[in-house]
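All protein chains but one are shown in place.
So, subunit A:
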Amino acid sequence: MKPVTGQKTLLSVRHLSVGYESEGKLLPAVEDVHFDLREGEVLGLVGESGCGKTTLMLSLLRLLPVAGRITRGEVRFGGQDLLDLSETEMSQVRWRDIAMIFQGAMNALNPVLPVEQQISEAIRRHDASVSAAQATRRVEELLEMVGITANRKDQYPFQFSGGMRQRVMIAMALACRPQVLIADEPTTALDVMIQAQILELLLELRERLGLAVILVTHDLGVVAEICDTVLVMYGGMTAEYSDVDRVYNHAVHPYTQNLLKAFPDLSQPNARLISIPGYPPRLDALPSGCRFSPRCPAAFERCHQETPGLYTVEEGHTARCFLVEGKV
């Protein structure tokens, strides 16, 4: 197991529920999610497309689209509930305390501004006393930190390759020395070599700056390699939440178990990959009972009727499944 990180909890999410308004109804995109993020911890957030990962991350920063509503729960950071802050206070927390690397680096950079101006925007936004020259120096420092030579600061996003753009995004995310970094699929659309480099960079920065990272990803291999804890989501709800070892070796939720089977194992190259039949539920047509029950190989009568609670398997290991309830 990886060295246990600092014990101080930075971010603590409880009962967080988010919905999208559509035609007068509120469609639940995220329901009753809990997790804690300690100093220096890397939390992996995995799940299929559309299971609410990005919604959950955007709601932490309160940057949901217009139709999005946080209906319940709390997001405690530094002794206060971020959901209670005014918009002005929240805009102070954004980037200074919690920064985000967005999915798709090209789109997250303004195509008509040189990268320096986009990075210094964040710096000067949060500290008006920083002079233009100081901001430039800090930008150069940040670029060097992510492995880009400082003299490229005046270039435009289209002059960078995909991996370099992602490095620019990381530099930008670190501009205000945040404590928490949310990385929303930072390596999708990059080739494997560049993926590895970017992940290594994230890990190195975590060591050096003591960052806590939430890594949103589809890639279970990445999770196994760099995460300390894993939150598996299904249909907007927590399926299983624990440290990475227990999730990989003693997964209790059938969804997690099947997800792991659907991932190629290099030690058994001839083994068949198993896919989970069916599709993830649509928000406007959620099944009754457990949301995974229509696809679950272990489902029984009760699963189709009641929604399971979040049961504790052992200290620091929770799962939302009736099978666990029986065991405990």
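The criterion applied here is as follows: a residue touches a chain if its C-beta (ideal position, glycine included) is under 8 Å from a C-beta of that chain, and two chains touch if they have at least 3 such contacts; residues count from 1.
Definition applied: contacts and distances are computed from a predicted model.
Comparing "ABC transmembrane type-1 domain-containing protein", "Acetoacetate decarboxylase", "ATP-binding cassette domain-containing protein" or "Phosphonate C-P lyase system protein PhnH" against the UniProt entry of the hidden chain yields the protein name "ABC transmembrane type-1 domain-containing protein".
The missing chain, though absent from the display, is touched by one residue of A:126, A:152 or A:261; that residue is A:126. Here the missing chain is touched by one residue of A:71, A:91 or A:307, and it is A:91. Here the missing chain is touched by one residue of A:114, A:162 or A:287, and it is A:114. Of the candidate positions A:56, A:70, A:100 or A:148, contact with the unshown chain belongs to A:100.
One chain of the complex is left out; on subunit A, the residues touching it are 61, 63, 66, 91-92, 94-96, 99-100, 102-104, 107-114, 118, 121-122, 125-126, 154, 158, 172.
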